[in-house]
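One protein chain is absent from this view; the other protein chains keep their places.
The letters A and B name the chains in turn, as written, and every chain counts its residues from 1.
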Amino acid sequence: MKDFQEEEPFRLQADKPKNWFQALLQGAGGLLARGRDAFGKRAGHQQTETNHGEVNQMSNYEGLFSEFKGLPGGIIQSYHTIQKEVGYLTEEAILAAAKVFNVPAKNAYEVASFYSYFSTKPRGKNIIRICESAPCHVAGANEVIAALEQALGIKVGDSTSDGKFALELTECVGQCQDTPVITVNGQPFGNITADSVSEVLAQF
Amino acid sequence: MANLKIDGIAVEIADGSTILQAAQAAGINVPTLCYHPDQSVKANCRICVCEVEGQRLLQAACSTPVAGGMVVKTNSAKVLKARRLILKLILAHHPQDCLNCTRNKNCELQTLAEEYGIRDNPFELKLKGYAEDNSTRAVVRDQDKCIVCRRCVETCSVVQTVNALCVEDRGSDIMVAPVLGKSLAETACILCGQCIHACPVGAIHENEQIDEFLAAVADPDKIVVTQIAPAVRVAIGEEVGLATGEMPMGKFVAGLKHIGIDYVLHTNFTADLTILEEGNELLRRVKEGGKLPMFTSCSPGWINFCETFFPDLLDNLSTCKSPQQMFGALVKTYWAEKMKVDPSKIYSVSIMPCTAKKGEAARPEMSDSGFRDVDLVLTTREVGRLFRMSGIDFDKIQPGEFDPWMGKYTGAAVIFGATGGVMEAALRTVYEVVTGETLADVNFTAVRGMDGIKEATVNLAGLEVRVAVGHSLGNARKLMDQVRAGESPYHFIEIMCCPGGCIGGGGQPITKCNAKRAERIGGIYVEDEQCPIRKSHENPEVKQIYEDFLHEPLGHKSHQLLHTHYAPKNKSIL
Partner (left out) sequence: MPQELRIVLRNVDKIDALKIDDYIDANGYKPLEKARSMPQADLIQEIRQSGLRGRGGAGFNTGQKLAFTYSAAGDQKYIVCNADEGEPGTYKDRVIMQSDPHAVIEGMAICGYAVGATKGYIYCRGEYPYVAEILNAAIAQAKEKDVLGEFDVEVCLGAGAFVCGEETALIESIEGKRGEPRCKPPYPPVSGLWGKPTVVANVETLANLPQIVDRGSGWFAAIGAAGYPGTKVLTLTGDVVNRKYIEVPTNTTIKEVIYEFGGGIAGGRKFQAVQIGGNSGGIIPESLLGTQIAFDAMAAVGATLGSGAVFVMDETRDLRDVVCRMAKFFEHESCGKCIPCREGTMRMFDLCEKVGQGKGTAADLALLQEIGETMAVACFCGLGQAAPTPVLTAIKHFDLLAGKGCA
């Protein structure tokens, strides 16, 4: 039988893309530019319009993912990219990843469902995470959560109806000199108070 | 070799062995849940933890290698305390409805709860309240009962390479579930039911249809006719307290009559018929340049697999229906004619070692008799339950006899139940048909046994025929990949979906390990040896049906009733 864990795609290849990481971080550059074309109107960001069934979308995912094929743990890195583009991991994206990385859909899905930074459900474009680990907790994270919920009009775990924000809890993000801390799309904001919440939101 | 002490008992065991193996050698039973003798070590249930002198942490017996001088305690107070707490934690997350469970009295968790005297549980019962997944006609999942040992996942992904089940999410939300949050029917599940055997509890079971059966036998307008698959007899004894293989066929027949079946016939009859049809099909393909290698088509799990994963190779499948469906098509035509009964009144029940047969019987195309060819499929386990329900004492019951026209069979049909059996039966007949000579020895032992892939070359009057036998779909996949790549050296390939063949089918008595499968295979060959006729083409009732009804193999009637075609499943989640 096949030993999927030993499949070639996970092995190192000399010709891997060198710019993938910058592309991933900056939301610009070759990879994501292709991704943006691929998704047209960026339908994924408006959850109600997310179109799952299109075959051409599937093949575009495959094109995007194949850039990561030779990278170690490429499937995880490719999921980061997709999430940046679409906001979450669509079923088509997971199936496309399975195809590109030559693993069963099972493996691709198991990975997608494991990590807390990946979501297999639609969610808002800008992901706000509030740290609730002990140092932030004693520094007033609960008040910040309440303020965020009020400002956004949603509960933790939900997204705003305009698809602009998703509100999630997280554990420590390693900015504990400035508790309590929130992150928006990975960018940390420290010493947040109930009053400063709106200032941060206004930036997005 | 390593010398160690387990509970004070000196044990000498090969290096690389585990504490669990050493304990077994010392005659000490260390409890397990996630451990499976034929699978990779998971060490995730932690029930087998033991104390090792000099180590602060308890060590999982299943995963810890022995070392010379090791001193192990398997039942110290510390160990028992940990095991009991772990059991309480599991039980507080598990339905407490053992009385209603298909695995009542045959559940590894229930056994441990009893052995460890779990009386009260300080933890509040927490169930997520999932609905049962009965989306397939064969296999039912009860998510709430799952203890996430992952044995079924390994069976599905590694043994069968179907990958319908996965481990989803993490932490206390973790679950074993069909891939991508789908129902089982939406996945690539091929209904083999091997996950049922892997499950230590009752989280997966067959779609139980005992009520339908009881209603049928109680209906005076129905003539209940049954067929028994070749692999059932060697295993049914296990369901009623007999040793493996210890059920004489006559008593089995008597038991079936006792539970209300009007006529007892045998799938072995159509197994012999299959050899005539399939053997001739092979010869025709070889002579006329048809698609080769030809694959056997008896195993419905394998058919589902081929339709799902190898749709491009469907033309390589023999067009023969499985013996169950040949039987179904004939019982409401040929047999009804012979017995002068109204076919619309016949209620055709098959007794199968298989869960996928439930799905096969329900295929829309399986109605060539003008009726539903097979009305109901019961697994060996369900029949065992019916026997227990009816209180039959198999020591005392008088043997019964098969009813006429479709009840006679040969040793060649009997061995259909074991991996390699269809191939051997085919070789016995094809050899004699092609060469016109009588086989000096009918035993083709090269294709027997538990090796995953077996091969042989047979000289048929100057023609070298290369054959291969694969059982379990992981092995099938290897053979198919070869065919797809155009590198297959074979003319004829037998595939059985389940490890060991049908004797290890998903509907058989719960079978934890391959050793049990091997034992059942032993029973199959004993029965073959005892058969007065051991070649399909010598079955008198088979000769009769060709004379009276079918006229010739691959003829018009055969084409109508005994052959079929399969179509790609077009599944997206593979």
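One rule holds in what follows: contacts are C-beta pairs under 8 Å (C-beta built on N, C-alpha and C of every residue); 3 or more make two chains touch, one makes a residue touch a chain.
Computed from a predicted model, the values in this text were never measured in an experiment.
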item: Residue touching the undisplayed chain, where the options are B:D7, B:D144, B:D169 or B:E455; value: B:D169
item: Contact residue for the chain not shown (choose from A:T120, A:S133 or A:S159); value: A:S133
item: Among B:I9, B:A25, B:A92 or B:L214, residue touching the chain not depicted; value: B:A92
item: Selected from A:N60, A:T90, A:S159 or A:T179 as touching the chain missing from the view; value: A:T179
item: Interface with the unshown chain - residue positions in chain B; value: 41, 43-47, 49, 56-58, 60, 63, 65, 78, 81-82, 85-86, 89-90, 92-93, 122-124, 147-148, 167, 169-174
item: Contact set of chain A toward the excluded chain (per top definition); value: 5, 10-12, 21-22, 24-25, 71-77, 79-80, 101, 107, 110-111, 114-118, 132-138, 170-179, 183, 186-187
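One rule holds in what follows: only the chains that are shown with their structure count from here on.
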item: For chain A paired with chain B, centre-to-centre distance based on mean C-alpha positions, whole Å; value: 43
item: Chain A partner contacts - residues on chain B that touch it in the complex; value: 157-159, 161, 163-170, 179-181, 474-475, 477-478, 572-574
item: Touching residues (chain side chain A, partner chain B) in the complex; value: 1-2, 4, 91, 94-95, 98, 104-107, 109-110, 113-114, 120
